[in-house]
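For this depiction, one protein chain was excluded, whereas all remaining protein chains were kept in their positions.
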Amino acid sequence: MMQTALHPPPHLRDALLEQVRVVGLGLRRPAQAAAVLAGLATLLVAIIDLGQGDVIDFHPEDWMLPGMVGLLLPIAVWTGEDRFGPGFLWTLPVDRRRHALARVVAGWAWLMGTVALFVLWLLVVSLVSGERILAEEALRVVPNWPFPGALDPATLRVVRRAPEPLFWLVPFTAATGTYLLASAVAVGVRHPLRWIVGTALVVGFLAAVVDIADASRLIRPLLDAVDSFLVGPYGLDTLLTARTETLKVDATLTTGETVIVWRGLPSVGQWAAATLLWTCAGLALVWAAASRHRERRRA
Amino acid sequence: MLVNLDPRDARPLYLQIIDEVRRALVVGTLRPEDPLPSVRELASELVVNPRTVSQAYQELEREGVVYVRRGQGTFVAPGAHRGGDERRALARGVAKRALLDARRNGLGVEELVAMIRETAADEEGEPSTVSAANQGDEE
Partner (left out) sequence: MSRSTHADPAAGALAVATRGLTKRYGRETALDGVDLRVPKGAVYVLVGANGAGKSTLFKVLMNLERANDGTAEVFGMDTAARGPEVRAQVGYVPEHQHHRYGWMTSGRLLRHVAAYYPAWDAAYADHLGRALGLRLDRRVGAGSKGESRRLQLVMALAHRPPLLLLDEPTDGLDPVVRRRTLALLAEHLADTPTTVLMSTHQIYEMESLADHVGVLNEGRLAAQMPRDELQRTVRRYRVAVPDGWEAPPDLHVAGMRRSRGGRELQCTLVGEERDVTARLALAGAEVSEVTPLGLEDAALAFLPEEVSA
């Protein structure tokens, strides 16, 4: 009689490490392209800003870039994978839901590395330009918003405060948030492109209809909801830039000068709460998406 | 030892292998104490299931034609030689096949035996039967 010792499946840890390696290998091309762009950017900064003697401030939270990269990365991570058919990934001896999550985590690891490099680059450029990182800044705050026309400099309130080091985490949390949302789509939706394009078309169509019919009054609540979703206190912008993108505006003074003024000041507490909210939502959606591939169901 | 298997032969593969070993013994290509190819080698060479080869070797061992030296493989038994049982077993196989062929062509036993003798006598008359056969059938 034949004695066959059964083979054990691999540890999840080994599968995860291998996914990190493979995802990393797959990202080589985009990484090379990014490196070239970074080189060009450095050159431009060196020539234009540093040449003029500008001091570049170190505010990583101002940048939308990490959020964008997080949003787009799942495309590179999942491109070509046969997720809803007999894909190669599913023939391996790992539970499919866990394997999908492992790949998401693998992509996230590379994302964090990339964001760290970005922040480091900002820091170096900033230091080289002569910025004193934790020195106090003078921020001009407007008393009311919106304001008409040119501003009287006398109405501006000047607040002096040092940058908040916690906000240096914003690129990381922003990228994580968008990455989770985009990963949920990449993992859970059979034809993500169709959904994205379809949604964009529907939204565009509705916007045109509302415009033509001048029915903005009817959908005011919806518009308000969208507004809140995007730029509200716990909206997308809070996740992406701690709301600095919304709060910072260019204004023309009565003196003719164009300066940056603040509608309000970013709050760490608000940012932390919003980040928690978005991250939890992202995690839940990723889990649900991965569960579409779980193994113990009957057809 | 060179083994050839006929895919159209009715006999199970393991029997064909056994008969090939017997044939090699009778003809003299295999001698007592000669090693047989390993199960692995023969299976790979013939593209045959190794269990088939094992089965053949085990049957040969049971009949005393070969024996197994631990760690070294299968060898022809010292007692197994050209004469006696091997020849008979081989001859029986040839006879069976000839009778089957005869029956298929509507020939009786006596007819077949007579024709065998006649053909053999004719061939002995030829100086070199091998080259004659190679030049084509002249009959």
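Note that the chains are named A and B in the order they appear, and that numbering of residues resets to 1 at the start of each chain.
Definition applied: a residue touches a chain if its C-beta (ideal position, glycine included) is under 8 Å from a C-beta of that chain, and two chains touch if they have at least 3 such contacts.
None of these values were measured; they are calculated from a predicted model.
Peer 1: I'd like to know which visible chains would be in contact with the absent chain if the whole complex were considered.
Peer 2: When the full complex is considered, the omitted chain touches A, B.
Peer 1: So which bits of chain B touch the chain we can't see?
Peer 2: Looking at chain B, the ones touching the missing chain are residues 5, 7-8, 10, 12-13, 39-40, 43-52, 103-104, 106.
Peer 1: Quickly run down the residues of chain A that touch the omitted chain.
Peer 2: Where chain A meets the chain not shown: residues 1-4, 6-10, 14-15, 17-18, 21-22, 25-26, 79-82, 85-96, 295-299.
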